[in-house]
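For this depiction, one protein chain was excluded, whereas all remaining protein chains were kept in their positions.
Going in written order, the chains are labelled A, B and C, and every chain counts its residues from 1.
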Amino acid sequence: MSRDIKVVVWNEFRHEKRNDPVRKLYPDGMHALIALHLNGDSGIHAELASLDEPEHGLSESRLADTGVLIWWGHIAHNEVADEIVSRVQRRVNQGMGFIALHSAHASKPFRRLMGTGCGFDRHRMFGELIGERERLWVVMPSHPIAAGLARHFELEHEEMFGEFYDIPAPDELVFISWFQGGEVFRSGCCFTRGRGRVFYFRPGHEFCPTFHDPNVLRVISNAVRWAAPGSDAVEHVHEEGPLEPLS
Amino acid sequence: MSRDIKVVVWNEFRHEKRNDPVRKLYPDGMHALIALHLNGDSGIHAELASLDEPEHGLSESRLADTGVLIWWGHIAHNEVADEIVSRVQRRVNQGMGFIALHSAHASKPFRRLMGTGCGFDRHRMFGELIGERERLWVVMPSHPIAAGLARHFELEHEEMFGEFYDIPAPDELVFISWFQGGEVFRSGCCFTRGRGRVFYFRPGHEFCPTFHDPNVLRVISNAVRWAAPGSDAVEHVHEEGPLEPLS
Amino acid sequence: MSRDIKVVVWNEFRHEKRNDPVRKLYPDGMHALIALHLNGDSGIHAELASLDEPEHGLSESRLADTGVLIWWGHIAHNEVADEIVSRVQRRVNQGMGFIALHSAHASKPFRRLMGTGCGFDRHRMFGELIGERERLWVVMPSHPIAAGLARHFELEHEEMFGEFYDIPAPDELVFISWFQGGEVFRSGCCFTRGRGRVFYFRPGHEFCPTFHDPNVLRVISNAVRWAAPGSDAVEHVHEEGPLEPLS
Partner (left out) sequence: MSRDIKVVVWNEFRHEKRNDPVRKLYPDGMHALIALHLNGDSGIHAELASLDEPEHGLSESRLADTGVLIWWGHIAHNEVADEIVSRVQRRVNQGMGFIALHSAHASKPFRRLMGTGCGFDRHRMFGELIGERERLWVVMPSHPIAAGLARHFELEHEEMFGEFYDIPAPDELVFISWFQGGEVFRSGCCFTRGRGRVFYFRPGHEFCPTFHDPNVLRVISNAVRWAAPGSDAVEHVHEEGPLEPLS
């Protein structure tokens, strides 16, 4: 009987198992922290899925019942089975929302939905530390994904991304990032694909405490609500038979 | 204490007073019928305003309290005071929604918001009867304004409009009309101006029973919800002082 | 030494070999007629390619030298090798123009570039005859692809397509079709993918003399010029080394 938005938070979930600093930040995985936050939001019910589960945790029946799929991946994009990617793409076209976080810019489902390479330019080298100041500016303050935010917010330590970011021009551009070292990036990008809404959100490197940040979590909640399919979308009323030509 | 969306339905309200067939269709004015429908919708509170009231019924304080302004005008666009037009434009830029119906394509506030002439081509003459079949096709089924509609709906008797319609390319195009006589028209067009959302909806000639049509009324309700400002939009949190430069 | 735009016109080239009425309309294939027209245009050099050639006529080296690829396919989309599709997609992302004609809406390369199913609704049945009047309206008269056209043009006999057409919202919408039987269709759609421009143009059923029509041929020439990569695009100057962070 619930009208909750059903969310699946998908995580590659490798760094957290293998890498001490990442595990320290996200002992149960980034997805667990994000889901915990979402489940504290009335009207949202979030569950987890990850790469190493059968069918990556994304069976046909589960996806059929999912309103919004959140995706984080980084080093194992190629291990995601093409069949599952096609399944995700089909569901988005049918109306499921899709939110790609950070390095999911290069994930298979996001690239499929975009039709481009989705790479970006990085012209300078980092030292051992990922840790540059990022300031995210709201450039579309009336957008629901920006609700409740100030004109900008900051992350003390993040990984830098730089333009040109090879995506189609977003239907709506909500955030632009400023980086301490001299770059800008289109950091909050909205798309529609078929009947489904897609949001790309830039922050979220595994070495950074980004998913503990209240502004970042707010953006994710907002994006879930924005991307959730409407309760009575057109897709459900296409019952009519063939149409007689007018004359 | 109410969180209702406050709507003002503005009507030129001349035809209904002077012209029998129009009065027969809309004895209390088109705006009254639209407001009656909206007030039957939980979460919306609609009131009326019209040209011949002081300040056209749109005082500063009333507009300051209005979430969405619906506008219908036709033969008296020039009688609308420029000062009121500027007031409406300012409020839209601050976040008020604005819905322009039918011949309001040529109204002063809509033209101000668009920055173009907003005319269209009409290459053929009508007889005495306005009464051509219009079929509105949904071309963005996932859009909230199309919620609950079938893939198209029809109006048996409407006035024809034809392209080229001289508006900026809409941010989102929801409906395209087909006319029996050979025209098409971009009939449902979404824009953002400042923090406010703007929707143009084509049907609604005064000689036609268009605002009695359940699909048309559904579109108007949907558009009100879509255009209503968010409860906690960015505009309210811009309280910070000057910003220190980073280094 | 030539600065001509190099065009390859790709055709599935099956109907013309097997079906008498089609062969009568296009004895050497639709692609041959289109190329003949383009080669009459100064500044364009067009060649042919088709499905049954090795690598479908689209070797790496040939594509590397192609400025704009025009694509027509219908009954054999599935016979196009995925490797060639990836090759085309990569080249578009690098800057090659791509023009999809008519039933190429469902071709593999177009669907890859769009990220959606690219299907459309057809709600009524045809008789034996494809032959309905289509009127194409210019809805963006300043667009280079509409140069030299009147406000609309007509095709006496074409196949009907109907909305919802499952593509991402086009970056620019140039034409909308009106069909005699009651449909509309977004018939001229511009996209950018990576550094490449993509144009979808609706008319061109194999049973119709569409590619003999001077307005259709004009659109194709215009689209070739619009989609051709610039002579000194950014892609050629990305030679710089790593960038020093600013401070």
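Keep this in mind: a residue touches a chain if its C-beta (ideal position, glycine included) is under 8 Å from a C-beta of that chain, and two chains touch if they have at least 3 such contacts.
Everything quoted here is computed from the prediction, not taken from an experiment.
For the options C:Gly95, C:Pro109, C:Gly188 or C:Pro203, the residue in contact with the chain missing from this view is C:Gly95.
Interface note: of B:Asn39, B:Ser59 or B:Gln180, the residue touching the hidden chain in the full complex is B:Gln180.
Interface note: of C:Val138, C:Leu155, C:Cys189 or C:Val216, the residue touching the hidden chain in the full complex is C:Val138.
For chain B, the residues touching the absent chain in the complete assembly are 89-90, 93, 112-117, 121, 123-125, 132, 164, 166, 168-169, 171, 180-182, 191-194, 234, 238, 240-247.
Hidden from this view is one chain, which touches chain C at 95, 133, 135, 138, 140-142, 144, 146-151, 171-172, 180, 192, 194-197, 229-235, 237-238, 240, 246.
Within the entire complex, the positions of chain A that touch the omitted partner chain are 121, 123, 135, 137-141, 151-152, 162-165, 169, 172-173, 176-179, 182-184, 186, 247.
Methods note: only the chains that are shown with their structure count from here on.
Centre to centre, using the average C-alpha position, chain A and chain B are separated by 34 Å. Chain centres here are Cα means. That of chain B falls 37 Å from that of chain C.
In chain C, the residues that reach two or more other chains under the touch definition are 121, 123, 164, 169, 182, 247.
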